[in-house]
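The other protein chains are all here in position, but one chain of the complex has been omitted.
Up next is chain A:
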Amino acid sequence: MGNLIWHEYARFVAITATVYGMWAGFWGLFYRKFFWDFVGGTLRDPGGIQPPPSAAPFIMIIVKIPLLQIFGVLMAFFLLALEWPLPLMKKLPIYRNLVVRIVLLFFQAFINILYYQVSSRGNRQQKALV
């Protein structure tokens, strides 16, 4: 029956993960939460978990200003344009570059495990690297 062409399969997984990243990043704008805040955090009732002081930088870019989420969504748009692909992307040299993809996907996975919405799916992206 032929052989599985791994990079074609990886493309589908990457597209799935990227679309999910986009969707989750969008929700992350409204429900801002640093995923790892339970590490050393204290639970208040009501109020939920209060992150430890050591997490302050993350709180700054996730909760105070949803910088990571915005960045995650923009990057997801770029990756989708690269993978789907957008017709104009086909002409660019990075379209044919595997290393760029690996770096971008790693980076996306890294961003995505930092905030609440995507954390559960971030690890899926590792698979797309095959």
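Please note the rule applied: a residue touches a chain if its C-beta (ideal position, glycine included) is under 8 Å from a C-beta of that chain, and two chains touch if they have at least 3 such contacts; residues count from 1.
As a working rule, contacts and distances are computed from a predicted model.
Undergrad: The chain that is not shown, which UniProt protein name from "FAD-binding FR-type domain-containing protein", "cAMP-dependent protein kinase", "COMM domain containing 2" or "CTLH domain-containing protein" does it carry?
TA: The chain we cannot see is, by its UniProt record, "FAD-binding FR-type domain-containing protein".
Undergrad: Using the touch definition up top, pick the residue from A:Leu29, A:Ile49 or A:Val103 that touches the left-out chain.
TA: Per the contact definition at the top, the residue touching the missing chain is A:Ile49.
Undergrad: Footprint of the hidden chain on chain A, which residues?
TA: 1-5, 8-9, 12-13, 16-17, 23-24, 27, 31, 33, 38, 43-49, 116-117, 120-121, 124
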